[in-house]
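Of the protein chains in this complex, all but one are displayed in their positions.
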Amino acid sequence: MDLITTRTLSKAFIEDILQKAQGYEKAARAKKNLTVLKGKTLATLFFEPSTRTQMSFQAAMLRLGGNFVGFSDPKSTSASKGETLADTIRVVEGYAHAIVMRHAVEGAPARAAELTDLPVINAGDGSNQHPSQALLDLFTLQQEKGKIDGLTVLLAGDLKYGRTVHSLMYALSHYDVDIQLFSPPSLKMPESIVNDVKERVSVKEVTDFGDADVVYATRVQRERFADAEEYQRSLYTIDEAMLSKIKSDAIILHPLPRVKEIAPEVDLDSRAKYFQQSFYGVPTRMAILETLIGASND
Amino acid sequence: MDLITTRTLSKAFIEDILQKAQGYEKAARAKKNLTVLKGKTLATLFFEPSTRTQMSFQAAMLRLGGNFVGFSDPKSTSASKGETLADTIRVVEGYAHAIVMRHAVEGAPARAAELTDLPVINAGDGSNQHPSQALLDLFTLQQEKGKIDGLTVLLAGDLKYGRTVHSLMYALSHYDVDIQLFSPPSLKMPESIVNDVKERVSVKEVTDFGDADVVYATRVQRERFADAEEYQRSLYTIDEAMLSKIKSDAIILHPLPRVKEIAPEVDLDSRAKYFQQSFYGVPTRMAILETLIGASND
Partner (left out) sequence: MDLITTRTLSKAFIEDILQKAQGYEKAARAKKNLTVLKGKTLATLFFEPSTRTQMSFQAAMLRLGGNFVGFSDPKSTSASKGETLADTIRVVEGYAHAIVMRHAVEGAPARAAELTDLPVINAGDGSNQHPSQALLDLFTLQQEKGKIDGLTVLLAGDLKYGRTVHSLMYALSHYDVDIQLFSPPSLKMPESIVNDVKERVSVKEVTDFGDADVVYATRVQRERFADAEEYQRSLYTIDEAMLSKIKSDAIILHPLPRVKEIAPEVDLDSRAKYFQQSFYGVPTRMAILETLIGASND
């Protein structure tokens, strides 16, 4: 079994992960190491660098009693000698029980999954998907709002290229939620994704955060804009002033790293839950690793 | 004990490694972690980057129950502050039970071995040697052809600068094999190596793959040629057409990474054994690590 995209996940799979994550939350918080995956090895192949996702998977693997090998710098890999992804995967296959990979090219993890019987986890492929992030986002809703059904979830920022919000759209579509989209005109959520989910959930564009139970902020990156002025106009910042226009019982999330989307003073507000969200990555990834590696034949 | 070059290895040592590798093959395939080197630490000093060799040694160490520390990026080391190799080795000596090192400079691992009582394993020094690769190559012959004696082994590609074929020449010379050399005129096997082994094995240059039981392909690198045209003329590709001219029971090997020497369609041919070969790196390196670390006083 692989975890490549949230688009094709069943609700049963999602619910199973959330329930297991709940079970691991205590061990993750206490930083206790279990023995569930004792003797198992995770290969962490980060063709694009990442602090938090790589360390989060490594920490999850350690908590389960396993270990890891891998790389985090594309220049220090055989890929820099012209090796194909296919060859890298078939070689790494001999070293580990599962592969977590991040790659700049959309579809690279899906291709990897075709090539190996090992479980492959997509830790971000270009602007496409980042499914373990979406699962930890759902787990955050469950833990911090007590439920997912009934929530109004607003996605803000770069909805066109943001892989985390793409994954989250599909993951949310299994629940009874209202999705609100807030983005600059040039960075709207792709029509194809909206079409995929709109039969199951309501999706609408909004211009303020007033109705949201969950404000999910993402980065707006300078390099997405040819025009500096348009970039400036597209920036938004959740700050003291904007906080007053957000529901008092809402929660504010961000997949991190943030740059200017959330002002530092917001960290002190009780609605700011993005560091909690980051922590929930550990139990959620424990659940994912246990499910995928436990289910594999290796 | 160190593993610096295959030139001075005894047949008894080689046979011992092959036999131990055979014993570890099952654990490596099942990815089971043993306790042979529990509590032992391997230092992996990659002054030149490498995905597969570093991960292969790390995986071998994990399978034996050990662990590792190290680096894989020359820019992130004290070497970039002007530190000598000698100082690096004498410092690392305090941290680990054995050292695996790759270095751009020929002879650097030999120098390291002089400086420390710890076992030092050469994981590639410039165009010189890569002995653990040669041992896993022999292990591949044994596993995939059932024997080494009696085989005709063809080495193709860059035989002048290719450290894997240099190591393999000496390793093969302990067996009753015929060695065939296939290379562009400017990239011939060094005369000195041919002279060293020709008393023990037959070595001849060939222009086709028709007699080989083992086709061992290696990369031809653009940077070895001053002239672009000569480079183009020197390229060879094992593809569908060439497969028909290779014995039906031959095996095709490559130390990897490959670039264009073996076309992707060859992967589907039953003679293609380079991914199996890569896997055999794990049990072979388990045998090497057990032998060297077990024999050390630490």
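For this structure, a couple of remarks:
The letters A and B name the chains in turn, as written, and every chain counts its residues from 1.
Definition applied: a residue touches a chain if its C-beta (ideal position, glycine included) is under 8 Å from a C-beta of that chain, and two chains touch if they have at least 3 such contacts.
These figures come from a predicted structure and were not determined experimentally.
Shown as candidates are B:E15, B:E83 or B:D176; the residue that touches the absent chain is B:E83. Checked against the hidden chain, the listed residues A:G146, A:P185 or A:P257 yield one contact partner: A:P257.
Screening B:G39, B:G146 or B:P185 against the full complex identifies B:G39 as the residue touching the chain left out. Residues 28, 30-33, 46, 49-52, 54-56, 58-59, 62, 67, 72-73, 219, 256-259, 264, 275, 278-279, 281-282 are the ones on subunit A that touch the missing chain.
For subunit B, the residues in touch with the chain missing from this view are 39-41, 43, 67, 69-71, 73, 75-84, 86-88, 90-97, 298.
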